[in-house]
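Shown here: the complex without one of its protein chains, the others still in place.
By letter and in written order, the chains are A and B; residue numbering begins at 1 in each of them.
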Amino acid sequence: MSKFNFIKIFILALFLSSTNLVKAVEQNDPIKVNWSFKGLTGKFDRASLQRGFQVYKEVCSSCHSMQYLSYRNLGELGGPEFSEEEVKAIAASVEIEDGPDSQGEMFFRPGRPSDKFKSPYPNINASIAANGGAYPPDMSVLVKARPGGSNYIYSVLVGYEDPPSGMVLDDGVYYNKYMIGNKIKMSAPLTEGIVEYTDGTQPSVDQMAKDVTTFLSWAAEPELEERHRTGVKVIIYLILLTILVYLSMKKIWSRVDSEV
Amino acid sequence: MSKEEKKVNRRDFLYTASYTVGAVGVGAVVWPLIDQMNPDKAQKALATTEVDISNIEPGKEITVLWRGKPVFLKRRTPEEIAEARSVSLDDLPDPQKDEERVIEGKDEWLVMLGVCTHLGCVPLKNKGDFKGWFCPCHGSHYDVSGRIRKGPAPKNMEIPKFEFVDNNTIKIG
Partner (left out) sequence: MSDHEYKPKSKAGKWFNDRLPLLTLGAHLTDYPTPKNLNYWWTFGGILTFCLLTQIITGVVLAMHYVAHADLAFASVEHIMRDVNYGWLIRYIHSNGASMFFLAVYIHIFRSLFYGSYKSPREVIWIIGLLIYLLMMAAAFMGYVLPWGQMSFWGATVITNLFSAIPLVGESITTWLWGAYSVDNPTLNRFFSLHYLIPFLILGLVVLHIWALHVPGNNNPVGIDIKKPSKDTVPFHPYITIKDAFALLMFMIVFAGFVFFTPNVLGHSDNYIPANPLVTPAHIVPEWYLLPFYAILRSVPDKLGGVILMFGAIFILFVLPWLDTSKVRSAVFRPLYRQFYWIFVIDVLMLGYIGAMPAEGIYLVLARVGTIYYFLHFIVVLPVVGLLEKTEPIPMSISDPVLSSGAEPSLAKKDNVKI
């Protein structure tokens, strides 16, 4: 009988107790997408990240902040990997408040790569007031902050439908098949062709949803590619050392008449 | 098994390999723990500062903050430049020509780290025996080129990497 059965049981219990089995009654499971960044060696699709940033910039960023990202992140390895010039141009296209200057006045200047993403509203209360009482959440770690992760974000983006008959919705409330509780205060943000991709990709709702979700997944876990790469190396190393130590152990214990 | 054999066993390939591979792993773990104390990505990204110099009159200087340290920007008068260039290199503890400390054609602009090379204090301007800077901590005297002339400091004040973006703007770093 395997001596590691116990461990198996414990790990199973661990998984069981950690997953969120609690769900709202009418909740639909998010659509499962075969993301390129899942799996042990998963990587982001560079082109999709760049398109996703375009969708964020042209659509989402008018309401959603992304306050933990800096423009320089867009050029870093493992991300959209825009060139240094592109990053500078992207940063310079926004006006950032700086100061105080030597006269004590605040002033505006073009953004620099070291600046954080400019937020659409000065503070949370302003964003709530401007959006009919609903707070458009900051998108920096949004993918990590939702139980379904990337699949959930994608599903909500494509999950707008007419409400089922008999369901009455207040003004400014929309029906979404995948949203927790099925009611959402954001109107469908993506419509066919709302952005124009420069690389010739067809800007269908599905394509844009996938691209922007990829972008948000990177934004939440910018270390993902490095983490996967390091992880594979670490595990290979540990297995190698484990084998060596196992053989050493067998050799040492062969001196006594007892099993290991 | 005899005692001799056991001793040979201890040194055999397997144990050496285990120890070696184990030591490599420990080394690989130590590096992240050390590197985390190095300047992070946000710090590195702030490595440049742009300064507007249009309001600085000849003979005046301003101090700006770059990487947490003061940078002196001095617009020198022709007399000051002449004086800096008249000094014989033999009189300098850290021999360096004034020309090497400024950008050619922009000789009036002295841009240097306002940090005494002795133990890191900020020297006072227009003080000391050489019309330059004087460090109050331990009495180091600098001239109008920021070169050490007298006192315990071993080197001239450091010139950071800088460039003129246009006639009115200097980018440090």
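Quick note on the criterion: a contact is a pair of C-beta atoms (placed from the backbone, for glycine too) under 8 Å apart; a residue touches a chain by one contact, two chains touch by 3 or more.
What you are looking at is a predicted structure, and each value in this text was computed from that prediction instead of being measured.
K.L.:
Which residue, A:123, A:204 or A:242, contacts the hidden chain when the whole complex is considered?
P.N.:
Hidden-chain contact among the options goes to A:242.
K.L.:
Residue-wise, where is chain A in contact with the chain that is not depicted?
P.N.:
Touch with the absent chain occurs at residues 1, 3-7, 9-11, 13-22, 40, 68-69, 73, 137-138, 140-141, 144-147, 149, 180, 220, 222-223, 226-228, 230-232, 234-235, 238-239, 241-242, 245-246, 248-249, 252-253, 256, 258-260.
K.L.:
Going by the touch rule given at the top, which residues of chain B touch the chain that is not shown?
P.N.:
Spelled out for chain B, the touching residues are 32-33, 35-38, 40-43.
Note that only the chains that are shown with their structure count from here on.
K.L.:
Which of the residues in chain A end up touching chain B in this complex?
P.N.:
Those in contact with chain B are residues 70, 72, 76, 113-114, 237-238, 240-241, 244-245, 247-248, 251, 255.
K.L.:
Per the contact definition, I'd like the list of chain B residues that touch chain A in the complex.
P.N.:
1, 6, 9, 12, 14-15, 17-18, 21-22, 25, 28, 41-42, 45-46
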